[in-house]
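Got a structure for you, written out below as C-alpha cells; questions coming shortly.
The other protein chains are all here in position, but one chain of the complex has been omitted.
Let's turn to subunit A:
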C-alpha cells in the first residue's frame, strides 16, 4: 500500500513537466513449463529501479499460465500481471509473440519493455522494437531513469566486457527496450502482498511462418549454471569428454557446484554447448569460480570476471587466467584436482 501511494505522489509531482510521464515497465517474464526463469526475476528488480509501475507479462499454453501468474503476483516490485494464454504461446516463438506485444504496446502507456538477456528474449525484443522503430539496449548491468526528462541511462559491457559503455535513451524514444544481465541484479523475492492480474486476449497468428518442432534440454542434477553460487569450469587441458567428467564432476559434487566449460572444451566435444561460459555463452558471477585447465582468453574472462572468488589451476604459470585469479595454483590438474576433491571431502 505504501508503495502505491509513493507512486501516486511521484505521478503528481511529475505532472508539472509537460513531457515526462511516470515510468511504467512491461517485463516479459519467462518460464519453462511453469517454472519461472531466474533471469526474469532479475529483470523485475531492474524494472523496479526505474521508479515506476512494473507490469509483468506471462504468456504460455493453458496448462502453465495460471500457476505462474499466481507466483508472479506475490513477487516484490510487481504492480500488475498481464497474462495471455494460447496454444500458440506454448513455445515462445518471436513470430507468434511479436503481434501480441505490438498490440499491448500500442494500447497501453508502457514506457519501458524489459526482459532477461535470455535466448528467447534476445530473439523477441529486437524484433518487436524494430517494428516500433525503437532500439534495444542489450545486456544492461545498471540503469537510472530520470523522471524529469524522461530519459533512461544504461551501462552495458562492450568488446567482450573490456569496456563499459554508458548510453542514454532520450525522451524521444517513447518505449525503451532493454535486456538485463541477470548476474548484475538481485532476483525479485516473494512477499505477502499480491498484485492485480488481468487476462489479455491472445493475438492468434493465422498460418505462422515458423513452427516449433522440438526442444532438447541437457539434463543435469547439478545446480543451473546461470544461477549457481559455485561453478567449476574446465578447459581444453581436460583432454577428452571422459577425463572432463571424471576429473571435474567429483569436485563439482563435493562443492555443490555447477559445471561450466570454456569454448575450447565445448568445441572439442568435452562438454555440452549449454555449459559454455564466455562472451557468447553464459555470463556467470558466482561466489566461487574455479577455472581448471583454462588459459583465460578474453572471450572466456568476459563470462566470469565478476565472480567473487576466482581460483585457477593451470600447468602454465604464464596463463592469463592468473592475472584475474584470486588464488592460483600452478600444477598438473590431473594430480591437483583429485587431491583437492579428496581433501575437501574430509
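As a convention for this text, a contact is a pair of C-beta atoms (placed from the backbone, for glycine too) under 8 Å apart; a residue touches a chain by one contact, two chains touch by 3 or more; residues count from 1.
Basically, contacts and distances are computed from a predicted model.
K.L.:
Just to verify: the chain that's not displayed, which of "Ribosomal RNA-processing protein 40", "Trafficking protein particle complex subunit", "Probable electron transfer flavoprotein subunit beta" or "Transmembrane protein 216" does UniProt list as its protein name?
P.N.:
UniProt lists the chain left out of the view as "Probable electron transfer flavoprotein subunit beta".
K.L.:
In the complete assembly, which of A:42, A:84 or A:120 touches the absent chain?
P.N.:
Per the contact definition at the top, the residue touching the missing chain is A:120.
K.L.:
Would you mind spotting which of A:62, A:108 or A:166 touches the chain that isn't drawn?
P.N.:
Reading the full complex, the residue touching the unseen chain is A:166.
K.L.:
Looking at the whole complex, which of A:104, A:137 or A:259 touches the chain that is not displayed?
P.N.:
Checking the options A:104, A:137 or A:259, the one contacting the hidden chain is A:137.
K.L.:
Even though one chain is hidden, which residues of subunit A still touch it in the full complex?
P.N.:
The list for subunit A reads 32, 91, 93-95, 98, 118-120, 122-131, 133-139, 153, 156-170, 172-173, 209-218, 224, 226, 230, 253-257, 263, 267, 272-274, 279-280, 287-288, 298-299, 305, 309-311, 313, 317, 322-331, 336, 339-340, 343-345.
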